[in-house]
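All protein chains but one are shown at their positions in the complex.
Letters A and B mark the chains as written, and numbering starts fresh at 1 in each.
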Amino acid sequence: MSGPSAPEIPVVAGAAEMRRLPIYGPRVFRRIYQGFFLLLFVFTLVLMTDEGIHRFPVRWLFHLDPLAALSVLASSWVLPVAFLWSLALVALTVVFGRAFCGWLCPVGTIHQIVSWATRPMRRGAPSKVNRWRLHFRWKYLVLIALLAVAALGSLQPGLFDPLSLALRSFASGLVPASASALSLEGFRPRIYQWAWLTGAVFIALLAANAWIARWWCRALCPLGALLGWVSRTAIYRIEVDPDRCNHCDRCAADCQGADEPFGRHKVSECHVCLNCISVCPEEAIAYRAFAPAAAPAGGVDLPRRKILGAALTGMALLPLFRASAGSVSSPAPGAIRPPGALAEAEFLARCLRCGACGNACPTGAIQPSVGETGIEGLWTPVVVPRRGWCEPSCVLCGQVCPSGAIRPLTPDEKGWTRPEGYGVRIGTAFMDRGRCLPWGMDTPCIVCQEVCPTVPKAIRLEEAVVTLRDGKQVRLQRPIVDPNRCVGCGLCEAKCPVTDLAAIRVTRAGESRSPESAFLLVSREGV
Amino acid sequence: MKHRPDRRLVLRRLGQAGLVLGGSSVVASLGLFSRGRWAGKHEAAVIPRYFLPAETGFPAAVVARGGSPAALARAAVERVGGMGRFVRRGETVLVKPNMAWDRTPEQGANTHPEIVAEVVRLCREAGAGRVVVADVPVHDARRTAARSGIEEAARAAGAEFFIPVTAGFTLASLGGSILDRWEVFDPVLKADRLINLPIVKDHGLSRLTCGMKNLYGVLGGTRGRLHQNIHISIADLASAFRPTLTVVDATRVMLRGGPQGGRLEDLLPVGAVAAGTDMVALDAWGATLLGIDPKEIDHIVLARGRGLGTFGTPLEEIHVGT
Partner (left out) sequence: MPQNRQFRWLKSLLLAAPLACLVAWLIVGGVKGSFSPDLSPSPGAEKSAPPRLPAASPPSVLTGFPPPEGDYPADRLFERVDGAADALIAAGCGRILFWRMEDPAAEMELLIFDRASGAAGILARDVGPGRDPGPGEEASVTDQSVFFRRGRFYVRILGDPAANPGRGRLLDLAGRADRGLPASEIQTSSANPARQEISP
């Protein structure tokens, strides 16, 4: 646990204690870095706008992430160039150990803060209780299972990657919840479907800190596992001088990684928080390069059968997903992907489930999918026109997508504002004549036709004269969708005055990213 | 703790670190240059050229009457030059009947199984290496194969038999104006020669289904979409899959209720089998059996315009008499 001062340490004015003035301790720097990167994370969230993405490299979060890079590579067999930045993090880990977890990771910082706040709730003396537990090995098994399923083509690691989890939870869960709770005006008030679930998952993980400090980081985080595995070769390590150590176990009390600096130190668990150094009354601990065989093991022992079991579990998941009628084998009409999305199988192999697109979408059209795309597509983005339409000249989602699951388009390539042209179609609008006011209720209304943005409009009007029940005759204009022109933007559905279930609804049929799935035929001869 | 670290330890640690970093870099660069998991999937296969150049001395199409279906088929093929003219020794021949419907042979919705069997025998006699009978039914594939009698007849005559449950589809480039790239049934792509075995029927949309329409059966995917522009897609099919030989089952012709049919009363017993290399002429002949002027059927006119054949002159008739 780390606080501004550690109350457990006896305030005895001795030479050793005097030298540990916090202002010179490396812990101060760590906290500064932690705070800075947490702020950076918040900036990233906030700056995913048209202007923001030019002023700030919003995709840094994932391009630095070696787990994201490895997963995208495993599942789609390509590595977008920007992911080469993750090698920098690998290099950092190879030299300094899991310094990322202790110094940089915003999720770690948040868990750290909550762990500090829930200090009173954890039972038992910290130096006894804050030990490494056997179940902390789960994160390695989780990592292996996720990489196995990624190797088969489904980017499930995106679900568990902490940065993706954090972005998703904040962008489409906690921030909308707080904004609505605080009734903040103008702060992009948003409704995201299943926001409660997205937020609840994150909060539940935070709540685990009341039981064991930094439990996510220690027990579940697959990025931590990956970096932990890499850090077994770390050059700089914690080293305890056995001659000076008096076995007081105070280092265990504040240790963030539960890596047991005093005993068989596990480098792969150490978050390089350096609390142990600051706290040791004998100054027996140092963080040194090439620390000798005092820390031999380095890592965590995993029996081979557990590794195999995890890999097999992961591999078994994909056929189960695909057999469950998900969006690859039998997509639901509501599985409308954002414009520029790759074809479905490739999309699922590239989408990090990070929620950046949903965060960036100015109209709130992009929502996390919990159900429309089956279990394999959990938390992948879908367009829900009732929540928001896809703005015709906007191409933000592709520009913020870190892995290229949504290709960055130019407004011209998207083509919805071009006269007589469209490049990309995300679906088609279908009229429900029973609910439509002029078709089924003898009431005039042409909102859909008015808001249709294509040039010429994809909704045309047909005149009809009807006799009302009181004998009056009224001339009605009835909208008819022209499927050759409809791009699926959803403006019609978003603005349809039939409030609950719109009378005109967009479904994914006719999307252009899968040519074989179009339901219309287009002849090159123009016939 | 100020002693210097052991040199061997330093080297070992540096070595490990270098290995990890180097390994990651190698993996990363592999990913940079890789074309991706789905790279190969976007290349379309090419349709083989089945059609043989025309030879003088043989009629482009003949009609045989007055015999059993098998005898008629044999006689008609003999008259246009014999199967040896179309099939070389060792070649793989695809015999493509109309086997789209879950109907019995007497309901006249599918090609007569005896004709299928006879054509298979003719191919084997001509020395074909493999004879394959395949189609992509509209109704349930297994039931259709069984109830139409074609599976049994084909196997008894010595052919291999494929329906979509036993073979797959591949994206192919068809080069048509509507049918550009489409999924095609695999046995089609692996054949050297194609023998088209249609049956003459009324068709709700294109008015006639005969040889050219029969080629639909090689397509996979959502074929139903093609109905939006059916005549051009049929002409595209005819161009892309120009068969080596067409043998038309006109033993009984469906006048109404096609293509599905089912009522015996809708059938007209004509008792003829036609064969030839000119599928436009054969389709035009089929139209006349239904009482339709061939010029009124768009896909026949389109196909003629594309140089796939001609119509207008009556076909030579032969009488078999068995």
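Rule of thumb we're sticking to: contacts are C-beta pairs under 8 Å (C-beta built on N, C-alpha and C of every residue); 3 or more make two chains touch, one makes a residue touch a chain.
For clarity, every value in this text was computed on a predicted model and none was experimentally measured.
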Quiz prompt | Sole residue of A:I53, A:I113 or A:V129 that reaches the chain not shown, by the stated touch rule | solution = A:I53
Exercise. Using the definition of touch stated at the top, determine which of A:S329, A:T363 or A:T417 touches the missing chain.
Key: A:S329
Quiz item: Which residue numbers on subunit B touch the omitted chain?
Solution: 35-36, 38-39, 41-42, 100, 102, 104, 106-107, 138-139, 171, 203-206, 209, 213, 221-224, 227-228, 230, 256-260, 262-265
Quiz item: When the complex is taken as a whole, what residues of subunit A touch the one chain not shown?
Solution: 24, 26, 29, 32-33, 36, 40, 53-59, 76, 78, 80-82, 327-333, 342-346, 350, 399-400, 403-404, 407-408, 410, 430-435, 439-442, 466-467, 508-509, 513-517, 519
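FYI, only the chains that are shown with their structure count from here on.
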Practice problem: Could you grab the centroid distance between subunit A and subunit B? Build each centroid from C-alpha atoms only and quote it in angstrom. | Solution: 48
Practice problem: Would you tell me which residues of subunit A are touching subunit B in their complex? | Solution: 66, 69-70, 73, 75-79, 81, 83-84, 86-87, 90-91, 94-95, 153, 230, 232-235, 239, 241, 244, 286, 288-293, 343, 345-346, 349, 515-525, 527
Quiz prompt | subunit A partner contacts - residues on subunit B that touch it in the complex | solution = 1, 5-6, 9-10, 13-14, 16-17, 19-21, 24-25, 27-28, 30-32, 34-38, 177-178, 180-183, 221-222, 225-226, 228-229, 232-233
